[in-house]
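What follows is a structure written as structure tokens; I'll ask about it next.
A single protein chain has been omitted; all remaining protein chains appear in their positions.
Showing chain A:
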């Protein structure tokens, strides 16, 4: 609680060291641009509730343990991605991303809530009554936007320096990865495959833009404002990918297993060339934070996707 009896002059004196020491952990007010205008906090947040996995990943990477997170599986959510699971033990669940529990969130006594612009479009106003709520477009954002969110979240929790360091490290890592990328390699099509659907991730999606950042070209631009869109086998044949990246889950039978029985599948250039790669769809499309990006960069190299070589063991698609 700020001491109200403190006179402005004293307040300034008291804050001056903090201001000079900024951007380390400080008590100065912060204000950052969010999806719903500027959010100002009187002091950096200490108790944060994160309602998307990308926010959890980012906070942990910044060294801040959320006091609550949407890690539940209500409404069919698949829970934290495998790479994040060992790190989130003990963090109280505040429902799932799609069905956050206001009660559990209130019980965590947050001084900041991080919400998604798409999933919490309507509910964010209600969160605002519990604590200041920062709304960022996590679900439909590309790599640059999510990196910018890392910086803004860093500011909100008073760790801007750490955030800048994370981004600088990531830049170095990506530059190293780019060295592996084959020059003039053909374009790729990437998509999340579930038992019932194939969703293309375009240049404007997180995974789609990441794979471009590390040096390959995505064949599919954003279409009618949609960064991701569903397609059929026929649609995939029309795209005729030279390289195909499938994001699948080990516990599911992807719909492409059925498609692969159709002779059309063999007509895909990527199949003919033997350039069909699989990655874990939870790690690659649902983490979307600095830690996920490290893993993704390593796997992009290890799988030999960047080199445009035949997939390494464990990354081969076997229908």
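As a working rule, a residue touches a chain if its C-beta (ideal position, glycine included) is under 8 Å from a C-beta of that chain, and two chains touch if they have at least 3 such contacts; residues count from 1.
The rule we apply is simple: contacts and distances are computed from a predicted model.
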### Query
From the names "Spermidine/putrescine import ATP-binding protein PotA", "Manganese transport system membrane protein MntC", "Iron ABC transporter permease" or "Sarcosine oxidase subunit beta", which one matches the UniProt record for the unseen chain?
"Iron ABC transporter permease"
### Query
From the list A:27, A:130, A:222 or A:237, which touches the chain that is not on show?
A:237
### Query
Residues on chain A that touch the omitted chain in the whole complex?
75-76, 195-196, 224, 226, 229-235, 237-239, 262-264, 267
